[in-house]
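For this depiction, one protein chain was excluded, whereas all remaining protein chains were kept in their positions.
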Amino acid sequence: MFIRFITTGGTIDKIYFDDLSQFEVGESQVQHILHEGLVGFDYEVVPLLHKDSLDITQEDRQMLHDHIAADDGDRYVVTHGTDSMAETARALADLEDKVIVLTGALSPARFRSTDAVFNVGMAVAAVQVAGPGVYIAMSGQVFEAGHVRKNRAQNRFESA
Amino acid sequence: MFIRFITTGGTIDKIYFDDLSQFEVGESQVQHILHEGLVGFDYEVVPLLHKDSLDITQEDRQMLHDHIAADDGDRYVVTHGTDSMAETARALADLEDKVIVLTGALSPARFRSTDAVFNVGMAVAAVQVAGPGVYIAMSGQVFEAGHVRKNRAQNRFESA
Amino acid sequence: MFIRFITTGGTIDKIYFDDLSQFEVGESQVQHILHEGLVGFDYEVVPLLHKDSLDITQEDRQMLHDHIAADDGDRYVVTHGTDSMAETARALADLEDKVIVLTGALSPARFRSTDAVFNVGMAVAAVQVAGPGVYIAMSGQVFEAGHVRKNRAQNRFESA
Partner (left out) sequence: MFIRFITTGGTIDKIYFDDLSQFEVGESQVQHILHEGLVGFDYEVVPLLHKDSLDITQEDRQMLHDHIAADDGDRYVVTHGTDSMAETARALADLEDKVIVLTGALSPARFRSTDAVFNVGMAVAAVQVAGPGVYIAMSGQVFEAGHVRKNRAQNRFESA
């Protein structure tokens, strides 16, 4: 089995410097999480974007779409900021014959307490078990693209 | 969605006391992992056994089998020691109409670096995406019961 | 032995919410750190301010000064943002007969990797071993007030 991980930024990769700096998107935490998860499959991590979820444009989504469409793989895990993850999932929904799972985190992977490790674990299982399609793995659940939204008030993903 | 978690002991729940004590199976870490994973589904954690993998007997496996058979749920995640996890999975394989995923950890959940969180994340995704059957979620992969073994020399699970 | 901890905010207590929020000063992490450090002495945590280091004014420093001057204790650990910690230390330097140690963190205590726990450990040892005076415990060293600065380029404290 081979999984291609595409990272686009978001809270999962946030890093903090000091009082004069802001909290910025740092290098991908996916590699670290897979190492800690003691995974036995082959994979590659492709850092495609490095943006907050709210800064991702339609051009970015098109680039991600075209990148996957042109790629020779079958299974993709895309890490993404949470605020526009559902929108990006919809933009990929016409990619048939591939399994694509988007995930991310509500608190940064570098935190002592974070949902990032759990979420990437979910995405890795979903991308190998689910049939072709686009999914979001967040809040302990695997949702289909187009049937999920982030409830900002509750700070969780839910069916829609 | 409702998931029932059944804990049986194993490395995932190991706890360490001090120089005069040994490393013992402590209370279940599943609740803590689900809390950190910010999961949005309903669940119950049932502590059924409290044993090292190598101490689990055929009677224990029969009890686990009968417990699930008599239970009214559809989806089960069973945490279990790794050394005999594959054997327990086979003992449950005749339970049709239910989705059962066994998981555990090669290093304790209380460790700073552990595969426990990743593995429970995988199990939670697999149990809601996979069709009826018995599976093992370890080493970054979801295996079917009867087609998986622990490679002790490499300290990982692989197809068999 | 009794130690009074006074918290004023800063990176050590930073908390992160989500993409639309900023990284803000949260509740004090000192209590959590002392609990994890398994400390056996009596203490009290006094949350006096809740500010970034750069927002601390001369009025704030005077209030902190007067608070300690009027207090009946002997030993104080003050957690503080790093950018103006040296300035606050100087503002307390005329408080004789008391041992006062300022500390903080270059990365938040909630991070998986942080200097916060190490630094509070240093401050707790310094405040019981050092003679009366005002000190800064950062970057693995215990400096005297007036003889220390933060080297922002190197992101560490050094003698001055």
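For clarity, chains are labelled A, B and C in written order, and residue numbers in each chain start from 1.
Simple rule for what comes next: a contact is a pair of C-beta atoms (placed from the backbone, for glycine too) under 8 Å apart; a residue touches a chain by one contact, two chains touch by 3 or more.
Not measured: the values here are computed from a predicted model.
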What shown chains does the left-out chain touch?
B, C
Return the single residue from C:Leu64, C:Ala86, C:Met122 or C:Ala145 that touches the missing chain.
C:Met122
Given the full complex, what residues of chain B touch the hidden partner chain?
10-11, 14, 16, 18-20, 22-23, 52-54, 81-83, 106-108, 110-114, 152, 155
Taking the full complex into account, what residues of chain C touch the chain not shown?
1, 33-34, 36-41, 106, 113-115, 117-126, 128-130, 137, 139-142, 155-158
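Criterion: only the chains that are shown with their structure count from here on.
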Can the chain contact pattern be summarised as a line, a ring, a star, a complete graph, or none of these (other)?
line
So, comparing each chain's Cα centre against the centre of all protein Cα atoms, which one is closest?
A
Cα-centroid distance, chain B relative to chain C, in whole angstrom:
43
Inter-chain centre distance, chain A versus chain B - centres from mean C-alpha coordinates, in Å
26
Distance from the mean Cα position of chain C to that of chain A, given in whole angstrom
37
Of all the residues in chain C, which ones touch at least 2 other chains?
112
